[in-house]
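Note that one protein chain is taken out, while the other chains of the complex remain in position.
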Amino acid sequence: MPPTWTGEPCDGASGPPIQVLDPSGQFTADPRFPVDLDDGDLLGLHRDMVLVRQLDTTATALQQQGELGLWASSRGQEAIGVGLAAAVAPSDMVFPSYREHALAWCRGVGISGILGLFRGITNGGWDPAAVGLAVPSIVIGAQVLHAVGYAMGQQLDGGGEATAVVFGDGASSQGDTLEAMVWAASFEAPVVLLCINNGWAISVPAARQSRIPLAQRARGFGFPGLRVDGNDVLAMYAVARAALDYARTGGPVLIEAVTYRMAAHTTADDDMRYRTRAEVDQWQERDPISRLTAHLVDCGLLDDGALAELQHESQRLAEAVRHEVRTMPMPDVRTLGRHAYASDTRASLVPAGVPVAPPAPAVDSAVRATALSAAHG
Amino acid sequence: MPPTWTGEPCDGASGPPIQVLDPSGQFTADPRFPVDLDDGDLLGLHRDMVLVRQLDTTATALQQQGELGLWASSRGQEAIGVGLAAAVAPSDMVFPSYREHALAWCRGVGISGILGLFRGITNGGWDPAAVGLAVPSIVIGAQVLHAVGYAMGQQLDGGGEATAVVFGDGASSQGDTLEAMVWAASFEAPVVLLCINNGWAISVPAARQSRIPLAQRARGFGFPGLRVDGNDVLAMYAVARAALDYARTGGPVLIEAVTYRMAAHTTADDDMRYRTRAEVDQWQERDPISRLTAHLVDCGLLDDGALAELQHESQRLAEAVRHEVRTMPMPDVRTLGRHAYASDTRASLVPAGVPVAPPAPAVDSAVRATALSAAHG
Amino acid sequence: MLTLTMSRALNEGLRCALRDDPRVLVMGEDVGALGGVFRVTDGLLSEFGPQRVIDTPLGESGIIGTAVGLAMRGYRPVCEIQFDGFVFPAFDQIVSQVAKLRARTEGRQPMPIVVRIPAGGGIGAVEHHSESPEAYFAHTPGLRVVYPSSPSDAFRMIRQSIALDDPVIFLEPKRCYWHKGEVEPEAELADMPPLLAAQTVRLSPQRGVADGPPRYSVSIVCYGPTVEWAMRAAEAATQQGVTVEVVDLRALSPLDLGSVEASVQRTHRLVVVHEAPGRVGLGAEIAAAVSERCFADLYAPVQRVVGLDIPYPPNRLEGAYLPTPERILDAVAMTLAAA
Partner (left out) sequence: MLTLTMSRALNEGLRCALRDDPRVLVMGEDVGALGGVFRVTDGLLSEFGPQRVIDTPLGESGIIGTAVGLAMRGYRPVCEIQFDGFVFPAFDQIVSQVAKLRARTEGRQPMPIVVRIPAGGGIGAVEHHSESPEAYFAHTPGLRVVYPSSPSDAFRMIRQSIALDDPVIFLEPKRCYWHKGEVEPEAELADMPPLLAAQTVRLSPQRGVADGPPRYSVSIVCYGPTVEWAMRAAEAATQQGVTVEVVDLRALSPLDLGSVEASVQRTHRLVVVHEAPGRVGLGAEIAAAVSERCFADLYAPVQRVVGLDIPYPPNRLEGAYLPTPERILDAVAMTLAAA
């Protein structure tokens, strides 16, 4: 299928964000961004959003019970990750932010992969190459350059694949994000830059980062920008799909997904210090899940029985999450020093006799320290 | 006089760069960018360009004779600094790049101020506050943020003043430059960001930094961009003047001045490794000085006598430059440690008895080292 | 005298500075309505307004770079970096601009910028929220680096740092933010002890337990978050008849080596403690300097009890990474056992 969207910007300079489902679930096709999904796909998107919401709710509760050190909720933003994940090819690469649990879920990372970081047992719970998803970067903006570099590599390897990267409205101000736009344009890298504008960077409103729609930032770098309703999973899918197809040969595309961070920044945040309950409530009406539910019920794809079944599946997931979190193995203190450096396999550059400082003492001191704690503590 | 230009971009999306004098010296007024200069002013601009060119030629020769360690030529770019300097108010602040000798000259920095850095006797030869010109930043892009911060300060102080900052096409890719655009837009800072697109960042063509005219970068941040012929001093003046007037109340403006680096990057560079003589020669025809000369001769403001007089003045300057460079005092080795930290004047936070490590040993070792060199060397 | 948490003491210090000098600004991410993620700037926005307490866009180089320009304009910016691990995007502006501008202009351009950084580990945080970056800054000439360990020092040192015409990297021991201590909010700048001066506390064994240098004495040099742990180790050591002098450096660059030397001349043994990785850390500098200056006085090699030379681990393992009281005590025992 030839790309349907051929690169003309649709970045909020005129008109509202691209939408396929309106908040009541009404469907309006946009010929440039076709939704080429069958009924099973639609139900799959719905199911993923519901399950990710459940995972989020359960994780929030687990944090309150002290089982997780922290949780960054993606509540209300599920449509973005789910839509993007449906649009990328399995061989494409995705670079997430710390909040995109939906992406991790859909890429198949699994519960302990997603939650291990928040339980403090790992700084990155999976193999990027194996799942086609990088481990999240916590340093804001850093991953956008990584994604562009990865896309340059895809291009060097002959093309056809694409990369997508997710970052926030706050991240749009960071030098690394902006340099990534320069690089992406300069090398025509096959990359989709997806900026999730959820209105806030912790307590700072998006207006502090840009006075114009963030999708327009692409104009300054000479590539197209698209502004999409981030609470509309079908629009997210269709726009991401079109952008990825374009990117494979046409170079970078910026997407701004307009949404709202329904929870506080993290469980450590108190959002009522800087925004009102009324503002939050207003966005409740635009909930991405109820919107798709309404549509699917309208179409006759979902009925009460199916919804109840989904409800059960969701409860089973919650149970699994609680169980997995509580039974996650403590990392072994003896592995502490093991991953700082590669043991050299390509040639014996470091002979056994030479005291290689870091790994060895690291392990020793760690073990000694734990031993000490046991003895004295 | 109310601002004549009210912020609509003129950034190269359509039409050529803004021009007032064509390469043959023909005058065409642009009502948005009036040239409100009298005959004396015009002759002043001309004189400054001629003298800065002479300074440049002399410095290049001095470098070849080993009197300067390095020289970064501004040959062919004189119209930009001279035009900008004529447009800024004395109380405005300017942040230069290492190449903008014209700016330094016009702000009254003086010969040794300009050349001291290249002779290796100082890293910054003047007091920024005293001359309204920061010392150049050699780290590409750093000064753009400084300028925006300074402009924020002007705004906090009540407004009316503006800041201008100069950087290159290469610098346009640096994270600091791009963050500066975010900050400038966010705080509506009274700042003019002047990007000198001279075609090259050492050996890298401007097309590597941006596939579209650099003036359009402003679009992505929500402020206006202007693209001007950087070899036309009258256009430079008029555009800078309009931009500064706009900035005082309207916030940032980006100007891209299109010009060409006629010399190699510095005296240490060999430009024939990456560009052709033919390309350089082509730009010879757009020389900013001959263009204004032609215009002034046409208008009857310059005749052979005046040109000969200017020629003499220029020779006297060359003589002065040679003399000043050769007689610049060596810095005193004993001052080495003196400027790393302020001696605390506001309160005696550091009592005499406490050994303040850096300044003292610094001086001592330095003196010891020179003594040693004298003894052993 | 008030009893305040360290977070609150810093808050009061900033309030005094904003009140006393109209050129003082507070700027950073979330310093406004939120009051900073550790509430250090709580209430300052409503008291001084958005022109003095500035929520910036998200970019650390932008924060420090614009602060440089504001300082050139005569302002005295106090910048907050949200967490230790996020100071690195601003590293270039700090080491190549903030640290060098005075020298570059031969003393003409002061750089009265304070960069506040909540630092250190031990709070169970995710990656990049537990770093100890002090060595990078202490290695950079032109910067001052300070690290208070108590509410009273925090209050005093933030005020002194803001008053100084030099740039100051002001590290705040984040796991001590809620520790309480006495603060003298009316203190005048002029009456305060020197910013640079370390503090030495001598802990002697109880009566009935032998106390006698040189055989059973040791100095522990520490700063910021490890002071509390050093004190705990010191108290345990006194139980076993050891006299301990705990030297809280407070200033890491320039460094009050005189106090360290004086202590080592009394105790003849030294343990240096910090959380940052040991390799080329502050402990190396102190051990090197003391080994040079007190060569004949030292009865045992200087021991370093420091962070491991690996990236900061996931937080469930940080107890094994950090210089706990137990590890400090272990090192004390080693210096006493030596030679």
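Read from first to last, the chains carry the letters A, B and C; within each, the first residue is number 1.
The definition used in the following text is that contacts are C-beta pairs under 8 Å (C-beta built on N, C-alpha and C of every residue); 3 or more make two chains touch, one makes a residue touch a chain.
Everything quoted here is computed from the prediction, not taken from an experiment.
Engineer: May I ask you to name the displayed chains that the omitted chain touches in the full complex?
Structural biologist: A, B, C
Engineer: Among B:121, B:307 or B:342, which one is in touch with the chain left out?
Structural biologist: B:121
Engineer: Decide which residue listed in A:69, A:175 or A:225 touches the omitted chain of the complex.
Structural biologist: A:175
Engineer: From the listed residues A:139, A:214, A:247 or A:289, report the one that touches the chain absent from this view.
Structural biologist: Counting the whole complex, the residue in contact with the absent chain is A:139.
Engineer: Touch as defined at the start, partner being the missing chain; which of B:20, B:51, B:134 or B:201 qualifies?
Structural biologist: The single option touching the absent chain is B:201.
Engineer: Please identify which residue in C:12, C:245, C:309 or C:326 touches the non-displayed chain.
Structural biologist: Answering carefully, the residue with contact to the hidden chain is C:309.
Engineer: Using the touch rule from the top, list residues of chain C that touch the missing partner.
Structural biologist: The missing chain touches chain C at positions 61, 85, 88-89, 91-92, 95-96, 99-100, 103-104, 127-128, 135-136, 138-142, 253, 255, 276-277, 279-285, 287-289, 291-293, 295-296, 298, 300-304, 308-311, 313, 338-339.
Engineer: Name every residue on chain B in touch with the hidden partner chain.
Structural biologist: Against the missing chain, chain B presents residues 69-70, 117-123, 138-141, 170-176, 201-204, 208-209, 268-270, 273-274, 330-331, 333, 336-337, 339-340, 357-359, 361-362, 365-370, 372-373, 375-377.
Engineer: Name every residue on chain A in touch with the hidden partner chain.
Structural biologist: 93, 122-124, 126-129, 134-135, 137, 139, 142, 144-154, 156-157, 163, 175-176, 179-180, 182-183, 186, 335, 338-342, 344-351, 354-358
We adopt the following convention: only the chains that are shown with their structure count from here on.
Engineer: Just curious, how far off is chain B from chain A if you go by their C-alpha centres, in Å?
Structural biologist: The mean C-alpha positions of chain A and chain B differ by 44 Å.
Engineer: If you average the Cα atoms of chain A and of chain C to get two centres, how far apart are those centres in Å?
Structural biologist: Measuring from centre to centre gives 36 Å for this pair.
Engineer: Express in whole angstrom the distance between the two chain centres, defined as the mean CA positions of chain B and chain C.
Structural biologist: 40
Engineer: Residues of chain A that touch two or more other chains: which are they?
Structural biologist: 172-176, 208-209
Engineer: Hey, what residues on chain C touch two or more of the other chains?
Structural biologist: Correct list: 56-57, 59, 61-62, 89.
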